[in-house]
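Worksheet for the structure shown next.
Every protein chain of the complex appears in place save one, which is left out.
Chain IDs A and B follow the sequence of writing; residue 1 opens each chain.
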Amino acid sequence: MVTFIVRRLIATVFLLVVVSMITYAVFFLIPRLAGQNSYQLATQYVGRNPTRAAVLDIEQKLGLNEPIWVQYGRFIRGLVFGEHYNSGTSSTYCPPPCFGYSFKSQLPVWPQMVSSLPVTISLAIGAAILWLVGGVTIGVISALKRGTLFDRFSMGIALAGVSLPIFFTGLLSLALFSYKWPIFPNVTFVPFTQNPLLWARNLVLPWVTLAFLYAALYARLTRAGMLETMSEDYIRTARAKGLPERTVIIKHGLRAALTPIITIFGLDLGALLGGAVITEHTFSLNGLGQFTILAIDNQDLPEILGVTMLAAFFIIIANLAVDILYAVVDPRVRH
Amino acid sequence: MALWRGRTKGAARDAAAPTVTDESAPATSAMLDVQDLKIHFPTDDGLVKAVDGISFTLDRGKTLGIVGESGSGKSVTSLGIMGLHHGTNAQVSGKIWLDGEELIAASAARVRELRGDKVAMIFQDPLSSLHPYYTVGYQIAEAYLIHNKVGKKAAKQHAVDMLNRVGIPNPQTRVDDYPHQFSGGMRQRAMIAMSLSCNPELLIADEPTTALDVTVQAQILDLMADLQQEFGSAVIIITHDLGVVAELADDILVMYAGRMAEYGTSEDIFDRPAHPYAWGLLGSMPRMDRARSERLIPIPGTPPSLINVPSGCPFHPRCAYAANTNGKSFNEVPPLRAVGPGHLAACHLSTDEQRRIWGELLAAQLSAADSDQQREDA
Partner (left out) sequence: MPRRGFMGLAAAGAVAALALAACGGGSSSGGGSGGGSSSAPAGFNAAVTKVVNPSNKRTNGTIYFGNSSTPDSTDPGDTYYANMWNFSRLYTMPLMTYASTPGPGGLKVVPDLATAPGTVSDNGLTWTYHIKPNVKFEDGTTVTSQDVKYAVERTFDRSVLPLGPAYFPLLLAPQKPAYPGPYKDRSKNIMGLKAVQTPDATTIVFHLAHPFADFNYVTAIPQTAPVPPNKDTGTKYQLHPWSTGPYKFQSYQLNKQLTLVPNTFWNPATDPNAKQLVSKIVVTMNMNANDIDNRLLAGDLNVDMAGTGVQAAARAKILSSNSLKASSDDPITGFLWYAYLNTVVPPMNNVHCRMAIEYAANKTNLQTAYGGPVAGGQIASTVSPPNVVGHKAFDLYEATTKPGGDIAKAKEQLKLCGQPNGFTTGIAYRSDRPKEVAAATALQQALSQAGIHTSLHGYPAGTYYANFAGVPKYVHQHDLGIDFGGWAPDWPDGYGFFDFISAGNTIGAAGNTNIEELNDPVVNNLLAKYGTTTDEATRNSYTAQIDMQIMKDAGILPEVYAKSLLYRNPNLTNVYVQPYYGMYNYAVLGLKS
């Protein structure tokens, strides 16, 4: 087991490095290959007043003249030690870990991402708990009561949940429960540490919207998994031993059916931590997803680079966690 | 010529043969008394008559072999005895008396109490029948914990004991292993350990050796024989392989198309089979005392559909002797009648006819064996 984890960790680190290289190349190497010179590249990084002096300043600071591996090396070093961007005339400091510096907003990228994280994490984890519990429960009941009205009805709703886009369900919930009937007015993010009750209240609508989509998916998956598992031989054995039906369903059936669900859950959560873009935008929540959209809107390359790497990091870590979890859950994988 | 290696102890059955239909209390003092068991499943395609009127008895310490092709209803019979049809849409009628308690009318909760405790079952494929995520020790202990008020440690110790009883080396370490870490034979032993953990009075083994190779088969059968002696439980072995029941069974019930074809002691069935289906089974069975060059004679045709069972005698489409019955095979369901003391067969052929035909078949085989022997010696 330990060797398994160590091997996966090494692979993860390797993967992170490769992702960072590719992302970096996309932003800094490909424009070069497409024929842009470093001055033109620098104009992409400058703020609102692209005077020649400002562009040259940035060209110097980012070292866009240097070979790509030197630039990348400095970037990696900046991640650990921080970075001083020096042109001859001025210096900008980016404290560690330096994911880049946005000259457009005059701020290092990392603190901006960190301040967006609580929102995304709150949204992701709250919704995740809702959809896991709700989706799995409905899936199990549907599988056990296969063919009944409950099964058909819940699978119908699940179909709707999976098919309806988030911007529709989100806007609909806002229109009904925020604008028309002020049950949840003014959905804005209140930090948990500031006011837990209000934090939860304001997140109810986004949680439910996001969870609805995923719960539908998980209900269908759980139902399919349960149906398959409950027809396995070991279920027959469990019953033959005289175990109560509830134990058979949960300890023997659900336990086996949940394995793929858990792995998918890990991956979904990992991707969601990179920013639930549409949900955050619909509900005006300033998480990583909103940060990403704005960075793209403003064509702010350092911010886009930073958020890409962070999202990739979450997904890679989620993959690792899921692999390890799988080995913990299914003993056959370990040997 | 002895065609089977019977067990040295316990030869003939001592109880009187049960009557075919009996609505009242158990006719015998046998531990298990099944009377006219019928299990039907309504499906979209029609009513599947998986078990259509089976009756037999079984004493403690005795072994019954239920033999038949796939689809003959033998596994469904055992599920009926276990009460595993509760919760499905099966229609069950008849009576099953287990130690004086009638099971079919009993509540689902009562039947569940008995399951694993009084009646236990082992299945064909131990790899798929054991849960892959739990250790073998856990699964054995689980059965024990449900039916006995003990602590977890005691249950685990009991599991170690059981593994030891079934002959698994290093039981203290192996108790924490997972099913996939065992070899095929060891797994089946573990399954046996699990089923015997509550000291059941009736053990049902559904194709216990089919998934194992030949050498391991013999070991498992020996193990089962020893344990039966030790625990004193009654055993039902369900199989399509007559060789398996030759080893262990006191009595044999041959099933065809959900109905009884022949029922008697092992001696009856192997020495003087009365039903053409039984002849076919014996003829298609590889045997040590048969010449190597002789071809096996399979029974022509395929098992019948349990929805549209053939009219009259269900075996008649495949029977070489249907013509000898003056058309009765086509129209009349043959009654189950005695062809010897405690020996029943459902066939329109007269007892004399049966004996004659069997005599001819036997002679033909023996002469073929002799001539082969001569050819070999020469």
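The working rule: contacts are C-beta pairs under 8 Å (C-beta built on N, C-alpha and C of every residue); 3 or more make two chains touch, one makes a residue touch a chain.
Worth saying up front: this structure is predicted, and the values here are computed from it rather than measured.
S.K.: Taking the complete complex into account, which shown chains does the hidden chain touch?
M.R.: A
S.K.: Among the options A:Thr148, A:Asn195, A:Ser231 or A:Ser284, which residue touches the chain absent from this view?
M.R.: Residue touching the absent chain, from the options given: A:Ser284.
S.K.: If the hidden chain were put back, which of A:Thr43, A:Asn65 or A:Thr137 would touch it?
M.R.: A:Thr43
S.K.: Touch as defined at the start, partner being the missing chain; which of A:Val6, A:Leu176 or A:Val328 qualifies?
M.R.: A:Leu176
S.K.: If the missing chain were put back, which residues of chain A would it touch?
M.R.: Touching the chain left out of view, chain A contributes residues 40, 43-44, 46-55, 57, 89-90, 92, 105-107, 112, 115, 152-153, 155-157, 159-160, 163-164, 172, 174-176, 178-180, 182, 185-186, 188-189, 281-284, 286, 290, 294, 297-299.
Simple rule for what comes next: only the chains that are shown with their structure count from here on.
S.K.: How far is the middle of chain A from the middle of chain B, if each middle is the mean of its Cα atoms, in Å?
M.R.: 57
S.K.: In the complex, go through chain B and note every residue touching chain A.
M.R.: 82, 84, 87, 112-117, 120-121, 123, 125, 128-133, 142-143, 146-147, 178, 180-181, 191, 194
S.K.: Give the list of chain A residues in touch with chain B in this complex.
M.R.: 232-234, 236-245, 252, 255-256, 329-332, 335
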